[in-house]
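Missing here: one protein chain of the complex. Every other protein chain is in place.
Letters A and B mark the chains in the order given here, with residues in each chain numbered from 1 onward.
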Amino acid sequence: MDILFYLFLAYSIIWVLIFGYSLRLGKRQDKLQKELELLKELISSKSS
Amino acid sequence: MTENTRTSLIEKVLAWSTFLAVFVALYLVLVYAPTEKTMGDVQRIFYFHVASAWVGMMAFGVVFVASIAYLLTRRTNWDTYAYTSAEIGVVFTTIVLLTGPIWAKPIWNAWWTWDSRLTTTLILWFLYLAYGKVRSAIGEEEKKARLAAVFGILAFVVVPINFFAIRWWRTMHPGALVTSKGIGLAPDMMLAFFASLFAFSLLYCYFMMRSVRIERMKAEIRRLKEGLFN
Partner (left out) sequence: MSFIRKVRILLWKEIRSELQSKEMLSTMIVFSLLVVVVFGFAIDLNKELMSKVLPGIIWITIIFAGIFCLNRSFAAEKQNDCLYGLMLCPLDRSAIYVAKTIMNLLLMVIVEGVTVPLFFIIFNYPGPQQLGLFVIVLLLGTYCFMAVGTFLAALSSATKAGEMLMPIMLIPLIVPVLLSAVIVTKDSFGLVGSGTDLFLKILVVYGVVFTVLPMLLFDYLLEV
């Protein structure tokens, strides 16, 4: 196989992993943000 | 709200400078650095491979220090740093473990050998996966933080072994980059290497910042929920 193929493979794996992890963090954060807002709403409706 | 806007500003600046640094590093690694004579272009894998390895080890070092700090001070912040750093360390070690075989296949004609460096890196990866498992196996927050810190200190013992492995055991893995004789790379290559190291270090900081914020949100939710049901 062409040697450049390995180079390409390695670099695509690196960036897939990094972007994948970054995306996962973003998703986690969105989910928590929604939950947080829901909770805050709940609390404010309870106290009023 | 000012606290929040300030952190998000720092995060934005960090994100953009990371992006820029990665871009510059990519240019230096793929275009600027000269092609290695014997290995050819595959050698360009080396830059980010070694940079990930260094950042991974640094991340585990942070786990070690934060674990000690947690046991001494019992501040939840330290536990958060230890946990997030371990996770990011595993991500970077995964990069090391995947790019290594891709480089090895055309050079050694085998994806994997049971060489000391490869083996100890794999062990490190397993150890910090186990660190995550320890955390998820414990319910109470305080106990989780305490036991994880104890394991985080213990697991770090393998990091120096990994570092010195290529000096102790006979190995096929290319030698130490920085030796007592100086640095074993051409200046152009050195520049590319340090650029990628710098870029990945920034990336580590960026990931840390985001994960720490996520952990803070989790803690906030827990606090609110407890308030709700009491």
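In this text, a contact is a pair of C-beta atoms (placed from the backbone, for glycine too) under 8 Å apart; a residue touches a chain by one contact, two chains touch by 3 or more.
All figures in this text were calculated on a predicted structure; none of them were measured in a lab.
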- Touching the missing chain are B
- Would you indicate which residue among B:A69, B:L147, B:M172 or B:M190 is in contact with the undisplayed chain? B:L147
- Query: Among B:V24, B:I123 or B:M190, which residue is in contact with the omitted chain in the full complex?
  - Reply: B:I123
- In the full complex, chain B touches the hidden chain through residues 71, 116, 119-120, 123-124, 126-127, 129-130, 133-134, 137-139, 143, 146-147, 149-151, 153-155, 157-158, 161, 168-169
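Methods note: only the chains that are shown with their structure count from here on.
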- Message: Which residues of chain B touch chain A once you look at their complex with the stated criterion?
- Response: 40-42, 44-45, 48-49, 52, 88, 91, 94-95, 98-99, 102-103, 105-106, 203, 207, 210-211, 213-214, 217-218, 220-221, 224-225, 227-228
- Note on the structure: As the complex stands, chain A meets chain B at residues 1, 3-4, 6-7, 9-11, 13-14, 17-18, 21-22, 25, 28-29, 32-33, 35-36, 39-40, 42-43, 46
